[in-house]
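If you scroll down you'll find the structure; I have some questions about it.
Just one protein chain is left out here, and the rest sit where they should.
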């Protein structure tokens, strides 16, 4: 399952539905990314821009690569765009496998690729206005470990 | 949160409640282990024996070690005992952190330690009777990578 | 040909897309970007570090040496920050 949407989602409900469909798996790993506001760097919102058609295509390709590479029973990716406030889930990745290491590795692989290859761009909204979030070199490095 | 219980749990509801308490975190990782029955090795149930007082103490120690080591905002462990049928969740580990790598590492650390240091013992119930699951050398090796 | 701009590139250009008539001698994405930059000072400045951009052709990420035609939809993509 791949969902690219501006609508909010409930991480727990997604996990519940994902697992209910697969009574034969032994291990499930779920990653949820949330909007974060800290005392040092308070933000009022995160505004995500997206190129939806490209996101659908690239995420489908990343998902297929993960399923093949780690023999996943299933994998699902949900990613929001639009304006989100602190605490709101931005995205969720879920993997199902026979054993735990494949489920963990599959989820990390998906996350590392999504960070650098999924066409989303974040803007932080603060009292001073909005500013584009800069891409992190660490994200490129994380992706490189799978090549 | 640590729960050692014979009662069923809903992985999605646990995740929902866990995240709802922490609107300041940026990343959550959830691992769910389920009873698995395959065509090659069909089982009718998994029967888990437990030493509850020791489980409470050891899991609390493992949780504290994970929170300290990976600067987790929170960590929760739920583990069932008793008779479980295929598809049922056995246990769930959840971590919350500022960033994704700490959340992933914390969850894997908890899983690796729980596999070798939490006093649970599995029996597989098949048509031929019940048999104790043997400990895996791979689990000892997985735990060693953190030392 | 349609050319799409996203995120801060879109902001710097003050537009989300261009409709262009592709000259016959422009056959690859590398050539297209060079031609676009030569004809638009704002784009030229915004892309002074061109390696950081990914390019897509018809909603698939492709390499800079990919061949293109006038029917394609191209996008110029600043470094992504999703996930």
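Going in written order, the chains are labelled A, B and C, and every chain counts its residues from 1.
One rule holds in what follows: contacts are C-beta pairs under 8 Å (C-beta built on N, C-alpha and C of every residue); 3 or more make two chains touch, one makes a residue touch a chain.
The model shown is predicted, which means the values in this text are computed figures rather than measured ones.
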Study note, to complete from the structure: Contact set (omitted chain vs shown chains) is B
**Study point:** Option from B:36, B:63 or B:79 whose C-beta touches the chain left out
**Key:** B:79
Point to revise | Given B:33, B:89 or B:106, the one touching the chain that is not displayed | key: B:33
Review point. So that we can see where the missing chain sits, which residues of chain B does it touch?
Key: 33, 48-51, 53-54, 56-58, 79, 90-91, 111, 114-122, 132-135, 139
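We adopt the following convention: only the chains that are shown with their structure count from here on.
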Exercise for review: Could you give the separation in Å between the centres of chain B and chain C, each centre being the mean of its C-alpha atoms?
Suggested key: 48
Revision key, fill the gap. Residues in chain B with touches to at least two other chains are numbered 100
Practice item. Name the residues of chain C that each touch 2 or more other chains. Key: 83
